Structure formats: structure tokens, C-alpha cells
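Omission of a single protein chain aside, the complex is shown with its protein chains in their original locations.
After this line comes subunit A, so read on.
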Amino acid sequence: MKRSNPWLAVALWTLISFLTLFPIYWLFVISVKPAVDLFSTPDVLLTSIDWQNYIKVMNDSTLRGYMMNSLIISTGNAVLVTTLGFLACYALTRFDLAGKESVFFWTITNRMAPPAVFLLPLYLLLTQVYVIGDFKLADTHLGMILVYCTFNLPFAIWTLRPTLDGIPKELDEAAFVDGASAWQVISVVIFPLARPGLAVTLILTWVFAWNEYLLAATLTNFNARTLTTGLSEYVTTTGTEWGIMAAISVFTLIPALIVFGMVQKHIVAGLTFGAVKG
């Protein structure tokens, strides 16, 4: 077989990487330009860097609060749905539950519906129904974490099921015979083997929650307002502050990149090789 030219592959991947990364670079360029330079002749190369937009964002305590809210809600939601999804998939793959395929499909249908459909019922639930004394779930971190479960939990179950299916049941049985309790089987045997799938689920659900705008804009006012909703505050009747929005966008990107960097080593297949015959 004729070998393909390696330089062609390098050129192709360079082009694809450029197309992918250029918008991010352009975002950064906008964020470090003074407002007056933004609408002059486009200059792709950076000639000078003006950190004013970043300083403004950093000094804005409201925005810092939004970022903290986003971090708490996204992380809380990602950890919750990944944990619940993991346990749900353990039950779905290990136990002979009546109608488990129907349960699985039913959870997936929640993900298929457009979020806007749930907007009014969720708003009413959070403001009128889930009320204990003066406490309402609306505009709270907990409320948003639970709201995002509606969409992220089905997704977590959907992505984790193949991972749990791929771990041989004989490993559970061997561990039971070796003296492990059900909880030890899950924590000592299944959890380490499911880590690649859990990492993927964790990061994707985190990113979904981090990027979400519609529900956050509707169900929060101030206490649990997130960074994505904060962006819209810079689109005003007197104009749009592109530089500050770009700086906020860069701040929005950074945590996502850090989270991805932390879990990417777990996103490798083949950990179960050698578990059983092979």
C-alpha cells in the first residue's frame, strides 16, 4: 500500500487547527484593544496590548460574583449528575429491573425536548411550589443545580451506560466472593474502571451548565446569576461594549480549558484490557 505524504497531513491538520483556534485568537485580540481601535481597519496581528478591559472586569465585583455563581452551579451540577448517572447506570446494567429499558428511554426523552418547553413549568415550580417558609428555590445555586439536572442527568445516564456495560459483571462477582460489600464493589472496583467515562461525562455536563443561558436568564435575578447572563448586560440601548464582552468571554473559556486539562488524561480507552480473557 502506498504511504500518504506526511507533509500533506501536517498541512491539513495545521489548517484545521488554525480554523478552530482563530476565533479564540480573534476574541483575545478584541479583548486587548481599546474600544476606539475596534472598528478601525481590522488588524489580525497584535501590535500592542491594552489590559483595560480585563482590569475593568476584574474590578467589577458583580461580574466576579457571576463567575463564582457559574463555577458553583456548573461544578455542583456536574458532580451531582455524574454521581447520580453513575449509580443509575450501575443499577441499569447490573440488576434485573422490571422495565429498565423503558426507564432508560424515558430519561432520554427528557433530553430530547427543547429546554424552552420546560421554562414556564420550571419557573412556576421554583417560585410557587418549592417554597419552604421564606425560602424559594428560584434564584438560588441549589435551584439552578437541580434545574440543570433535568437535562444533564439523562445525558449522563446516556453517556455512562456503555461504560458500565463494558465493565464485565464477573469483576463484581469476583469482588463479592472476595469479601467486598456492594458499596466496596462500586467504589473500589467499578469506579476506577469507569473513570474515563466519568471524566467525559463530568466535563461535558459541566460545559453544558457553564454555557447555559436561557434557563439562567429566566430563573435567576441576582443571587445566582451566571456569567453567560452577565454578558448580556453589556448589550445596552446606548451600545455594546465589545471589548468587555470579549474579556468576559475569555474568562468564560479559561475554566473550561482548565477542567478539560485536568480530566483529559482519564479520557483514554482500554483501561479494562486484561480484565478478562484476551
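Throughout what follows, a contact is a pair of C-beta atoms (placed from the backbone, for glycine too) under 8 Å apart; a residue touches a chain by one contact, two chains touch by 3 or more; residues count from 1.
The rule is short, and it goes like this: contacts and distances are computed from a predicted model.
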| item | value |
| --- | --- |
| Hidden chain of the complex, named as in its UniProt record, picked from "Isoquinoline 1-oxidoreductase beta subunit", "3-oxoacyl-[acyl-carrier-protein] synthase-1", "Molybdopterin converting factor small subunit" or "sn-glycerol-3-phosphate ABC transporter ATP-binding protein UgpC" | "sn-glycerol-3-phosphate ABC transporter ATP-binding protein UgpC" |
| Hidden-chain contact residue, picked from the options A:Pro34, A:Pro121, A:Pro162 or A:Pro192 | A:Pro192 |
| On subunit A, residues whose C-beta touches the chain left out of the figure | 168, 170-171, 173-181, 184, 189, 192-193, 271-278 |
